[in-house]
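For reference, the structure I am asking about is given below.
Heads up, one of the protein chains got dropped from this complex, but the rest are sitting where they should.
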Amino acid sequence: MSPLAAVAPDPTPDAPPESPARRFRRVRAHSARLAAPLSAEDAMVQSMPDASPAKWHLAHTTWFFERFILAARPGYRPFDADWDYLFNSYYQSVGPMHARPRRGMLSRPTLAQVQDYRAEIEARLLQRLDAGDLDDEALQRLELGLNHEQQHQELLLTDIKHALWCNPLWPAYRADLATVKGAASSLRWLAREECIATVGVPAWPAASAFAYDNESPAHRALVPAHALASRPVSNAEFREFVDDGGYREPGPWLSDGWAQLQTGGWQRPLYWQEDLEHAFTLGGVRPLDPHAPVAHLSYYEADAYARWAGARLPTETEWELAAAPLPVAGHFADDGRFEPQSAADTGGGAPLQLFGDVWEWTSSAYTAYPGYRPWQGSLGEYNGKFMCSQWVLRGGSCATPRGHVRASYRNFFPPDARWQFAGLRLARDA
Amino acid sequence: MSPLAAVAPDPTPDAPPESPARRFRRVRAHSARLAAPLSAEDAMVQSMPDASPAKWHLAHTTWFFERFILAARPGYRPFDADWDYLFNSYYQSVGPMHARPRRGMLSRPTLAQVQDYRAEIEARLLQRLDAGDLDDEALQRLELGLNHEQQHQELLLTDIKHALWCNPLWPAYRADLATVKGAASSLRWLAREECIATVGVPAWPAASAFAYDNESPAHRALVPAHALASRPVSNAEFREFVDDGGYREPGPWLSDGWAQLQTGGWQRPLYWQEDLEHAFTLGGVRPLDPHAPVAHLSYYEADAYARWAGARLPTETEWELAAAPLPVAGHFADDGRFEPQSAADTGGGAPLQLFGDVWEWTSSAYTAYPGYRPWQGSLGEYNGKFMCSQWVLRGGSCATPRGHVRASYRNFFPPDARWQFAGLRLARDA
Amino acid sequence: MSPLAAVAPDPTPDAPPESPARRFRRVRAHSARLAAPLSAEDAMVQSMPDASPAKWHLAHTTWFFERFILAARPGYRPFDADWDYLFNSYYQSVGPMHARPRRGMLSRPTLAQVQDYRAEIEARLLQRLDAGDLDDEALQRLELGLNHEQQHQELLLTDIKHALWCNPLWPAYRADLATVKGAASSLRWLAREECIATVGVPAWPAASAFAYDNESPAHRALVPAHALASRPVSNAEFREFVDDGGYREPGPWLSDGWAQLQTGGWQRPLYWQEDLEHAFTLGGVRPLDPHAPVAHLSYYEADAYARWAGARLPTETEWELAAAPLPVAGHFADDGRFEPQSAADTGGGAPLQLFGDVWEWTSSAYTAYPGYRPWQGSLGEYNGKFMCSQWVLRGGSCATPRGHVRASYRNFFPPDARWQFAGLRLARDA
Partner (left out) sequence: MSPLAAVAPDPTPDAPPESPARRFRRVRAHSARLAAPLSAEDAMVQSMPDASPAKWHLAHTTWFFERFILAARPGYRPFDADWDYLFNSYYQSVGPMHARPRRGMLSRPTLAQVQDYRAEIEARLLQRLDAGDLDDEALQRLELGLNHEQQHQELLLTDIKHALWCNPLWPAYRADLATVKGAASSLRWLAREECIATVGVPAWPAASAFAYDNESPAHRALVPAHALASRPVSNAEFREFVDDGGYREPGPWLSDGWAQLQTGGWQRPLYWQEDLEHAFTLGGVRPLDPHAPVAHLSYYEADAYARWAGARLPTETEWELAAAPLPVAGHFADDGRFEPQSAADTGGGAPLQLFGDVWEWTSSAYTAYPGYRPWQGSLGEYNGKFMCSQWVLRGGSCATPRGHVRASYRNFFPPDARWQFAGLRLARDA
């Protein structure tokens, strides 16, 4: 039986900090829960080079713990030495790896073998933890490994959504998912004067709070006067853009975006049906909630919408400034809906839905903060080598595990990526 | 329980003709046996656009019976009306179909569902058979459907071989397959004077013996004087070509072949290991038997070898003339080895191994016989529309079900196809 | 001044054989005439990898004489040793070569330099001829070189036609080309009983009459009973196919052809305008003559038309049998129209327009005749290495130099090639 069989409930906000072992069990169990509705065959589909099979996510996250914690001790006997090649994602300094677009070819190991692998590595790791046998560096890598696994939990959902959508039968991941109909909230503009702000956070692990290396160092930046919309753009608002010929006229589009629209035959957001009233979801085809935040936009679409609307995307600094004082509350994967939903305006002038529901494209290209230092060694490959041709998204989505994001969190994707739960919030110059 | 659970043994040559029901059960059971070693995940891999997942083969062959026999009766309720789209291979006149290169995306229906589909259609068909409810045309389509299924049985094996080879772990389809070490037989040349021969066979179903439409009509042809090698080219002989720089010098290659060699980085037959002494087989990596017929050649390689050897490939007419008087005996899939093997020379001057072991590339492009008429209706798409840019192969292989081939049988593949058990036999002008 | 400046008129049919020098001058002058309307820029366009710039044709044909005749003598000093690399087409045994799809990159040498090259090599060759300094082999290569140049003369025309059509301005090669309006001739079927025929011709240079190696040896073949149409299919007839949805229904198409139609967006023959009443010609956009033979068809289109018409393409043997007794008379490039034209029925039961106007696709794949031997040495690469995935065309076209073709002549192109003056003649089984 898996050491995770008896799993603790999620901690409440006020709860004392979890022990590493308890946290390890909890995060790992979330992966198992997400994979539970999938057949061995579902778990093997790779619908495009950018996506990975669910089985691969389950194995790779496990390999990360084995490789970077367990195997760091001399004399360690790997579960299967050949698997380094299969489940190394992109760590060139660790060794060669299976070609990413061919991950869907791997019928062996089977899903059952991968589940055995998970159980065995969990047992080994928990035994080391119980024995007090992990030094500070190993404990830091454990923390990183858990954050890493949470990232793959979100990808597992977005990848399987794309995979099932590629099946002409449009099967559901879970047919029992609830459909919630929300209420509109009117859009307010939240103005801010020019200021000098501190953005980013001190570098972990020197600082105690975990953050990825790309969120550091904390640094001063000048933020011009601007206004930020109180909530994300809704499906109903985006539909106006579609109805107005948004996908037929090149006017508001970036040059690359217009070319991509033509190549890809884009006519509406990914997963929207032709009637513009239904969309494919993890629960199958469902009516679109007009008041919910629009999702599954590429950067190109988000940017074109903003121009069409006479506004612009916010910078990541503007976004972070608005988010920093707020609690990281919102609608996350743990709520089990896996679709963005609308939120009533709670009044009080605070921005809504900065966290959860949809990642928000910013107008900031993904580059290094001033003074940025990648982590040492192989883990330096984690973030830094991708700082090119990608854009920053902020805030997390309905597929992000609760507790994974924070105000300083920087997600990034290429401008043509549509399969994430990515939407937008408008901004404008003051 | 599947209606096939209790299966009769293969008929002996002298046995009286099988009943359609018994034959149906026997052929269908062979598919089930071939699929038995495969996990649900193995059965879903599609390693290249030319290949199909095993699950798809199992479903498509079943759909063929349902669509062309059961559904021909008015009022028939299909097992699942949506599956027409999934399991139609290329019958444009039946309706649109799922894109061939995307067959590996289909995690649903699952293998278990496909097996249920097989059982249900088998039950329906056997019930119709038992009730004496199939007219002549339906019985003919049953015969065609069985031959069709046998073709896919061979493809299931060659496709899964390719799929497993694409896995960096090189797993075996069945690790328990025997390795047989054969003996050399010296090569003799069998000469024939110019003659006028009848090739091809009368068109079925007007004629009682089953044959594909592309084997008809029987027609007269003038065959020039020539000599045919007594056996296929062996691994040892082909290795001389490799050792002599066969893959490094353009001299004997067709222009397209040399271009393909460079694009594909070809340095030896597909599945041969770099040491030229081992090869990937359905039993995993095994030593190459030097005396066994060389296999997994493209037309380009077979043709280049023949030129290098100062000979040529035989025409399909030359081949058929040699094969017509012989019994269809040899080493087939039913022997359960799934690798070509050598054969001792039995003396008496007859050519050896024309049937079984390896398909033999001929120098004949796949075109229509004089007077060729495709079958009527949708089934006219079975063969005729592929008469372009392919070459004829003859004789069957170690993956062909016994009883499926005959002297007039015309297999065909594009010149760059290497994943079939395809080798060659030399010929020369008199 | 070029040694060709004063050029003799074409010989009349009854004239005594030309001297090699006179013939050399005459053939070379035809190339110069064809190139005369082209600017240096026109002469450099390469509109697709299959086509070559006119400048390249002019240089390559000259290189052929230099390399295979002049350079065969020890101590020869090449015009420019670097040009071997530029103007070698595909002779692997001669050495490496510039990539075919990059021929349009060669701004240097300039057209003027290439014309100097032509003049210089002509002078050197004529000087050797005058001096009686060419042995039999050299004289044979001269004959081959002249036939080779004639082939490139036709390609120069079809390539420049494609190049100018790719220019959105649709400029004319020569705006002064005449438009001729022809008369219809009704279609007759010419029947023939089964027979044994001799096809092909004795191998040159052992035989005195020039022929390519692929036309030999003369050999016996059994030709089934069949009927051949008296003339090629006309534009009006082909338009019926278009109007009947010929490009919208997959029924009569080869599988590869239908795929190509979709990929290429084919809706009508190449160069036809959308109104189906005009076409781009070397004289610019002109009205289509409904009675003229349809041209610029791929094999796929020719074959689909024939099936739609309830007929088939003739085999190359059937075609050769009909053509062998006839004089090689027709409408060729020397007539200076460069478009197919209709021909009145002259009565008497003979087939019309077998020679000239349009190449006729046959149902014969381009393969070796029984007993085929490529020429020795590098020239063995001339024809033999292309015997794969191509189809035979017969009879020459309105772009072929008069005197270049004969009844045994085998042209060949891949099935998707549309930029040649290629049409079809129907045949049917008896």
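We call the chains A, B and C, going by the order they appear; numbering starts again at 1 in every chain.
What we mean here is this: a residue touches a chain if its C-beta (ideal position, glycine included) is under 8 Å from a C-beta of that chain, and two chains touch if they have at least 3 such contacts.
Please read these numbers as outputs of a predicted model, since none were measured by experiment.
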Chains shown that the absent chain touches, full complex: A, C
Selected from C:H98, C:R174, C:R286 or C:R373 as touching the chain missing from the view: C:H98
Hidden partner chain, touching residue among A:F24, A:F87, A:W204 or A:W258: A:W258
Residue ranges of chain A at the interface with the undisplayed chain: 90, 92-93, 194, 196, 219-222, 224, 226, 250-251, 253-258, 299-300, 312, 315, 363-365, 367-368, 370-371, 385-389, 415, 429
Residues from chain C at the interface with the omitted partner, ascending: 39-42, 44-45, 47, 55, 82, 85-86, 98, 102, 104-108, 110-111, 163-164, 166-169, 171
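Keep in mind that, in the parts below, only the chains that are shown with their structure count from here on.
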Pairwise touch network: line, ring, star, complete, or other: line
Classification of the chain A:chain B interface as same or different, half of numbers criterion: same
Whole-Å separation of chain centres (CA-atom averages), chain A against chain C: 60
Distance between the centres, which are taken as Cα means, of chain B and chain A, whole angstrom: 47
